[in-house]
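Heads up, one of the protein chains got dropped from this complex, but the rest are sitting where they should.
First chain written, first letter: the chains are A and B, and each begins at residue 1.
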Amino acid sequence: MIETYLRQSALDHLGLAGHSTAAPTEAGVQLSEKPLPVAVNLRGDSGDAAFVEAVREALGLALPTLPNTATTGEGLALLWLGPDEWLAMQHDAAAFAEAQLATKLRKALDGLHAAVTEMGESLCCLSLAGAQARAVLAKGCPLDLHPRAFGGSGHCAQSLLAKAAVTLLQVSDAPAFELYVRRSFADYLWRWLEDAAREYGVAVVRP
Amino acid sequence: MAGRMRLPQGGFVAHDELLTFTFNGKTYKGLAGDTLASALLANGIHMVGRSFKYHRPRGIVSAGGEEPNALMQVGDDPRSEPNLKATQVELVDGLKAKSQNAWPSLEFDVGALNGLASRFLPAGFYYKTFMWPASAWMTYEHFIRRAAGLGVSPRQRDPDRYDKTFAHCDVLVVGGGPAGLAAALSAGRAGARVILAEQDHLLGGALLNTQGEVIDGQPARDWIAAAEAELAALPEVRVLKRTICYAAFDHNFFGLVESVTDHLPRPPENLPRKRLWKLRTKQVVYCAGAIERPLVFADNDRPGVMTASAVQSYVNRYALRPGRRAVVFTNNDSGYGAALDMKAAGIEVAAVVDARQVPAGPLTERATALGLRILGGFAIVAVEGARRVKRVRVAELSLDGKTVTGVPEAIDCDLVASSGGWNPTVHLFCQAKGKLRWDDEHACFLPDAAMQTGQQSAGAANGRFGLGSCLREGTEAGAAAAAACGFAPSDTAASQAEDRDFLPGRWIWLVPGEHPLGHKAKHFVDQQNDVTAADLKLALREGYRSIEHVKRYTTTGMATDQGKMGNVNAIGIVADEVGGHLPEVGVTTFRPPYTPVTFGVFAGRDVDNLLDPVRRTPMHAWHERNGALFEDVGQWRRAWYYPQHGEDMHAAVNREVKAVRDSLGILDATTLGKIDIQGPDAAEFLNRVYTNAWLKLGIGRCRYGLMLKEDGMVMDDGVTTRLGEKHYLMTTTTGNAAAVLGHLEDYLQTEWPDLQVYLTSVTEQFATMTLSGPSARRLLADVSDADLSPEALPHMAYTAAKVAGVPARIFRISFTGELSYEINVPASFGMAVWQTLTTAGERYGITPYGTEAMHVLRAEKGYIIVGQETDGSVTPHDLGMDWAVSKTKDFVGRRSLSREDMARPDRKQLVGLLTKDPKEVLPEGAQLVEKVLPQPPMPMLGHVTSSYHSPNCGRSIAMALVKGGLARKGETLFAPLGDGRTIACVVADTCVFFDPEGERLK
Partner (left out) sequence: MLLIACPHCGPRAESEFHCGGEAHIERPKDPASLSDAEWAEFVFLRDNIKGLVFERWNHAHGCRRWFNAARDSVTYEILAIYPMGSPPPALDPRRYV
């Protein structure tokens, strides 16, 4: 039996824990890798009241229908990805929490035309915070992240960051962002972020 | 004092901050606030280069980005940068500059012989001389490049870092002169997000070059400082100095380059040298000012001949005397500004030569009142002095301005300030495809209708040459731009200043000389490209009419110059010659970049290990630890082979290939694309996108599929498994994963929106490892709870089970021809499961194998690889795979398979090839012929697609696409190689070289 502590994140080889700091920092940017995410991709018809209700029932969260927004609840976030696509997110180190979340949704959506697909294993979640977080993202992301354009905490978008596709979620107006990237790109994106943040000073912090 | 020509005080230079620099190896002093050009002039140096074609001595002409002559190589290798305009290089302590267009030295120039031979170098000379024979072009090009003196690229690696960033704003203001400052202020006060880009390190634009201007009752200098302070205090306004807007693209997208550290003698380590701004704005206000055009007169390129505004700039902004005794040559009022400022600075003004019969205008009147000698209706008809102006000759013009009357008078001088009027800087507006209109009064092109929405011009860039109108128009444009973004204008009124134009003018495009045009003297139109008025006339005589053709033939306004100084003069001369009106001749196309941009800026941080993403599988670190060499497959980095104990590639691959067939191998197959397909119509969907039948595939069963494009050509292949009632998992080739998903979504969303199917990429959700070989079942049984019996899990079947305690998907499918299991586990467990398998597999001699061994193994079985055996022109029939094509249903690409062309017997078809000498391995890509001729060309039959040494067959094996190949079995073909060898080979009966009956899969 394999123990869950043997799970590896996409950045395991960088040994981040070894050179992370827990202390508050003067650096313009704080960078960290969040614990392995739990994520379930959800497809369905938001015009179908039964679908919307079933999701609300299963997750205790309203389905966000406003583009580029997320609804958040107890340890859970539901991100709008498209007119018929959402991502249910949870930070939970438990190895098989993802399967449980997917099963719960599948059960709730039984009989409807919907699709539930586990996605968290394919993702790496990076956190970027600090006064210059927006400036760093702007170096590779074509989105306008100004508070007037990107509506602050709870706003999300799928876009590009450098040469990687990312899902961006603003988690604090401070500002702080979570970046979800496919795990094979995580090493590239981490190194890119460190390089892009260099001029502002960058601290690798504990998540 | 920093230079013998420096004034003791004044200007925008720090008189107490001395800087040292070298020019062509000699050391000089300059001041903080100098440009390289002003520092040279302060030291009395005018001559800074030689011309492109004739190698004539050339001096500094301007004080800005329009400079045609003072091109410099600045810095040492590796930081050396060519083609910098001395007028734009901020002086820093320790700066090293070289003239780049003089060999072996500026003073003695071998290429000046070109000048002696200049009657052999007319327009089109290079085209006429160097085009034939075409094979000699390489030699000519080398000669031209060296003679052209366009600088030298650094040889060493660039040690600097460059940054790129996106940016967004409501209002972009290009140019920080009076109009730009006014526009930024009014847009900023309204609350808009504003970016003001100024190429200079000082705001103020033309105000820096003049004296005595008053705005709102205060000196212009104080007004600029107040404006700058207010902009800095507005939270949504950003002022980017040392930032040149070099390009206007579509939908109000702009390219800007910020020089971040070039002006710092010791740049901080964390800062990039330059930054590229990729800016999207809702509104733009072009306030780029205007560029003074020189007059085109005989030998107007002598060092010491400058534009009048440049002289003003050097006197007023840089506090220096560009000469001791000057002649001003003008055809409008603004030339008198230089005369007045020079007089005030103690430069003797020998005469103002005014082409206008009746000199008039506000500055003219002041000069008259001061008693300056004004020669109305006169022109400079000759300039003497090779390395510096010594003397001019002036004479009266005829009434039509085409000829000279009377006896010329010689006037000694060392400086000529010429003014031919002003051209609004419309480059960016035109790059954005805006249309121009001709303004007869000012004799210049002005912005007319913008092609893109949200574009305005203001100030001199829009033909408003008076300071008061610049401020007013800037204020209005800024407010309008902000209003268009939804911001109500603030009620602050526009700043007030006197309005003074440069009219009246007498527009003479070509000033006659003492001799017929083209004889003894040269009238330069474009000094950077060494184009004369005679060249333009020659082009017209040779039949060129379109201004675009004249431009290319003569090279006027090309390259880095982009017609900043010479364009309108050239058009005017052409118009005169063909007897037309200037706007009818039209303008040439303005192209980005406005000024040259160094390559590093475009590379940004996309260099070295950030050049492209390197995609790593969950087991990547294991492969590294175990000595794998890697191969790039798209962006993925895959283990290629694992050499042990000094093995070479051949030995390692042989060992891995043998191990799989003998006992057991393990492959990291994570990179294969995986698409999750769910919905009641999933089977119908698969039936339409694959060539074979899918409606009856049972749950838990796998099937191989070929996917075509609508043109009938193979685009991908892979195994798809039915996981559940309405649930399938498709696999794709590694390189095609994204393309296949895109292809499927395209059909699903656009052709068959009625199908109830959802597609999701799950490639990275799983770590995939393949156990392959006779011992695969035993090992898997050791670590899994699955029933692996052939009855429970036959070939092409699937089961969900635990592997090493982890929930897994097990697919019994094979790409090696051996008993194989493809195991998918959650990606985060990939490393742990892989380690468990490799450890537990030791008792079976488990051998990790890489992509190379995988290729050999599949080739032994004749399995194709899409992209290797196919190239977008190969059908299933060409591959001998008709067995995978349904004859009873439609599918994407089917109709194309019955096109007439598909029945051609000489289509290239896939065949097996065996070399006559079993030890010889054909190179992949080798061309095949029927008969070897003594030398090429020979009719080619096709090429080798795959070729390996097969340890299991004990010989080399190959596959090839050969014309009519299926009918050529047993024929001998030849592969003539580049090294002179020829390999003979025989078309085999089959592509399957190993276990043709497939016994080992059972």
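Criterion: a contact is a pair of C-beta atoms (placed from the backbone, for glycine too) under 8 Å apart; a residue touches a chain by one contact, two chains touch by 3 or more.
As the structure is a computational prediction, the values presented were derived from the model and not from experiment.
> Looking beyond the chains shown, say which of A:Ala10, A:Leu81 or A:Ala138 touches the absent one.
A:Leu81
> Which listed residue, B:Asp76, B:Glu498, B:Glu751 or B:Asp882, touches the chain dropped from view?
B:Glu751
> Which of B:Asp16, B:Asp250, B:Asp491 or B:Glu791 touches the chain that is not shown?
Per the contact definition at the top, the residue touching the missing chain is B:Asp250.
> On chain B, what residues meet the omitted chain?
Considering the whole complex, chain B reaches the absent chain at 166, 249-253, 278, 280, 433, 451-453, 710-711, 742, 745-746, 749-751, 753, 890, 894-896, 899-900.
> Would you write out the residues of chain A that touch the absent chain, in ascending order?
67-68, 81-83, 85, 142-143, 157-160, 165
Keep in mind that, in the parts below, only the chains that are shown with their structure count from here on.
> For the complex, give me every residue of chain A touching chain B.
Of all residues in chain A, those touching chain B are 1-2, 6-10, 12-13, 36, 41, 43, 95-96, 98-99, 113-115, 117-119, 121-123, 135, 138-144, 146, 148-149, 162-164, 182-185, 187-189, 191-192, 195-196, 198-199, 201.
> In the complex formed with chain A, which residues of chain B make contact?
163-168, 193, 270-272, 278, 280, 605-606, 609-610, 612-618, 620-621, 636, 676, 678-680, 756, 758, 760, 762-766, 804-807, 826-833, 836
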